[in-house]
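The complex appears here without one of its protein chains, the remainder shown in place.
After this line comes chain A, so read on.
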């Protein structure tokens, strides 16, 4: 409306209140109050949609965590009782410890194997075919991957079970039935499925390592291993950071394959916090307690994520990355 007015103000009767206001309007002056309001109106549909799908559920989560939720009945205000309960909940504490162990194992192996694979694949003879093959696990649904490995681990007909047993690595019990090895069982599936993501990211980073720097370093007197640590690694570092961040957040959220394989068992040996959260909320329907766990999990994810970015990202590398984009 204002734009229309701007172009036609010459013909508008100056006595008219509306016209008088628009005559003051300068096209260069883009940040006037009416203009800003107009922008707000334009953005409103998007804001409302966003609020409905993210902000409302977020506050509903906080609401739930502060109440005793009675399904089909009235919710009762309990204050911070749900949170207080978590401190003495042994399964909750154990869930956290297990989550840390699970995430640490997954991440470290995925980074190690992923980068190693990327280095091997980079500029190899059949790179394109091999990369496609390596990426295949990632394309599988996590539940399907879980079921697939569930069968491979199976004590009576599982192929890997048979293999490990023949190698003398395994006793009679299957991997997932043993308290000691069950966590490793699900960790291996996560590594199997998500190492390709790290490989892909590292490979993209390796492609951008400036060749002349590598060559200069070789002429300076470095062998391939020193070359990797001195030139390639600092160059793929920012890319890896993104990979670590993504995988760490996924580890805190995705439990599809665990639910498909063990459901948290045997005993509590694979009941990492998100699995316990699922149990509390949707097995025992303690929605208030569940919401409290979910909120703490969310808070810790955000805080850890921010720390990761702070610690790993130093300004020099940021600039180096920006320079590469030129």
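Everything below uses one rule, namely that contacts are C-beta pairs under 8 Å (C-beta built on N, C-alpha and C of every residue); 3 or more make two chains touch, one makes a residue touch a chain; residues count from 1.
In this text, contacts and distances are computed from a predicted model.
One chain of the complex is hidden; its UniProt record names it "ABC transporter ATP-binding protein", one of "2-oxoglutarate ferredoxin oxidoreductase subunit delta", "ABC transporter ATP-binding protein", "GXGXG domain-containing protein" or "Threonine/Serine exporter ThrE domain-containing protein". When the missing chain is restored to the complex, the residue among A:231, A:280 or A:297 that touches it is A:231. The hidden chain makes contact, of the residues A:57, A:104, A:171 or A:210, with A:210. Check A:218, A:241 or A:308 against the missing chain and you find that the one touching it is A:218.
Looking at chain A, the residues touching the absent chain are 210, 212-213, 215-223, 226, 230-231, 234, 316-317, 319-320, 323.
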